[in-house]
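Here's the structure we're looking at; comments come further down.
For this view, one protein chain was removed and the others were kept in their places.
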Amino acid sequence: MSDQTQVNAIPTDLLTLNIGPSHPATHGTLRIQVQLDGETIVNSGCEIGYLHRGYEKQCETVFYQIVIPYAERLNYMGPVHNSNAWCHACELLLGIEIPARAQALRVITSEMGRIIDHCVCIGTNLVDIGALTNFWYMYNYREKIYDLYEELCGARMMVNYPRIGGVSLDAPDGWLEKVKRTIDEMAEAVGDVQKLVERNRIFMDRTIGVGAISRELALSHGVTGPCLRAAGVAHDLRKAQPYWGYEKYKFEIPTAEHGDTYDRTIVRFQEMYESCKIIHQAIDSIPGGPVMVSDHLVALPAKDKVYNTMEGLINHFKLIMHGIQPPPGEIYSATEGGNGEIGFYIVSDGGPKPWRVRIRPPCFANYSVFPKVIQGQMVADAIAALGSINIIAGELDR
Amino acid sequence: MTEREIMDRVTARLGSRVLATYEFRGQCAVTIRPADLRELLAWLRDDPDTNLEWLIDVGGVDYLGYAPGGHDDDDREWRFEVAYQLYSMSKNHRFRVKVAVKETECEVPSIWDMWGMANWMEREVWDLFGIKFAGHPNLRRIMCHDDFQGHALRKDYPINKRQKLTVPAENLLCEKVEWA
Partner (left out) sequence: MGLEAEIESPFITTRLDEVVNWGRAYSLWPMPFGTACCAIEFMGVVSGRFDVSRFGAELVRFSPRQADLILVMGTITQKMAPVLKQIYDQMPDPKWVVSMGACASSGGFYDNYSVVQGVDELIPVDVYVAGCPPRPENVLGAVVKIQEKISREKVTSWR
């Protein structure tokens, strides 16, 4: 018998290994089960729902404007985009258009959110495959963006900044200039990190060809965002179905070819530069004017009106106690979040509370391909692939 | 193509099999019976004019006690709807197909073999609404734990009725996992 047939003749069983739900590499509460032949994954399966917080049911019990903080906590990597997206969906339902300045402020905050989302995604993914420095470096800049949020509205992470019909506060004096400065520093830092990893032999060996999502698989599973673009599909809702005036800004849709972990990481790097470009253009072209609509059925009256006029007081009271009441109807609104298409499907019965809120989370779709793409790879490859898909349990399980 | 045009095409094709049409703020939807679902979705996907090749979302809605505008004039004869959001990347348009599900029947044909994503989405609808998907390979709970009784997003499920999971953690390494 040859050596190989002797080896094959040894009776071996597959080893079932359970990764998670509490595991450092899962960044949260994911659980992956794999069957191993040696170190190679033969079978894999995922169990989710460990962070199912009943978001959709909870939304049915609160007013439309109170859903804003709930929406933020779906995606804690770049929270602002989700609350912006929720307000956008409500505005679609109400049939109102927000002022141009509010749109620009939403674009700026959302793109900052996208940058810090990618910062943590790349940083933690690199930690998982053995490069700790980048994480500290990236997180430092995340803190700087937090500072900007704090100056804008007082909170650093869960900012609760937008309102239905606009944004809660105008940017303070000099804030926009500060954003530009920080973004420039940030782009430089991102460039440094990119230089550290892009042509790094170890990084390339660990990521090229690992966890590749093919174009067909991505389309069948509804994969969106950087994972789809890494697979070579130049699809971005900011271009395809623009909102908040994205059509005014010049930016590219970065794509790659193979859809593997390396490509996803590089696409995320490129997207951060594109976001920087968008922020610059948005700040340079930001119009003046109000940041809230003037419709008294949607926007709270100014404080001096509340304190000094009877009408203002009643208006305030009505909005707080009886809420915003959109007409009966249903709407599906989609925007491009950090990880892909985040959609809100709202059914309204005309009351102040949504009858049904269904959220279409990008991570849910992105994660459903994960068990397929790690088949035949090593356990360590699965960890590298998981980090680059950037699964956020809050959004996955809702 | 606007959503209105897609809706007109669908009603022209299905005729009286369309139970309801719906238009609001430029978004359109049709409601059909479960039996027509697979045929319609396949046609919308393969027809070169609509080319809705991308399933974006599957979500259930419970209309128990739904009274739009405070008036009890909702004429639905069914309790649930399952909404399929479709998107065409090449044509850049969207469309929504809704399936009417009666409480007594509560079954929809599965489309997991047409779009891989439907697999998990349908499991979620089953878990939270109790709507069965005929032909689904692994229809078990996905969000709530296996001991959970009832379906959480139904309107008659009280929001704070909590159910403890009593199984010890070491038994949770269940063999029921679905291998991809």
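Per-chain numbering from 1; labels A and B assigned in written order.
Convention: contacts are C-beta pairs under 8 Å (C-beta built on N, C-alpha and C of every residue); 3 or more make two chains touch, one makes a residue touch a chain.
Note that the structure is a prediction, hence the values are computed from the model and not measured.
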item: Missing chain: touched chains present in the view; value: A, B
item: Residue among A:L36, A:I96 or A:M157 touching the omitted chain; value: A:M157
item: Residue among B:W43, B:Y66 or B:Y157 that touches the chain left out of view; value: B:Y157
item: Touching residues on chain B - with respect to the absent chain; value: 143-145, 152, 157-165, 167-170, 172
item: Absent-chain interface as seen on chain A, which is shown; value: 21-24, 27-29, 49-54, 57-58, 69-70, 73, 76-77, 79, 120, 124, 135-136, 139-140, 142-143, 146, 156-158, 393-394
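In this text, only the chains that are shown with their structure count from here on.
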item: Chain centre separation (chain A, chain B; CA means) in Å; value: 24
item: In the complex with chain A, residue positions of chain B that touch it; value: 22, 24-25, 27, 29, 53-57, 59-62, 66-70, 83, 85, 89, 92, 94, 96, 115-117, 119-121, 128, 141-145, 152-153, 159, 173-174, 177-180
item: Interface residues, chain A side, partner chain B - complex; value: 18, 33, 35, 43-49, 52, 54, 56-58, 60-61, 92-93, 95, 217, 219-222, 233, 235, 240-241, 327-332, 334, 341, 343, 345, 347, 349-351, 355-356, 358, 360, 364-365, 368-369, 371-372, 375, 397-398
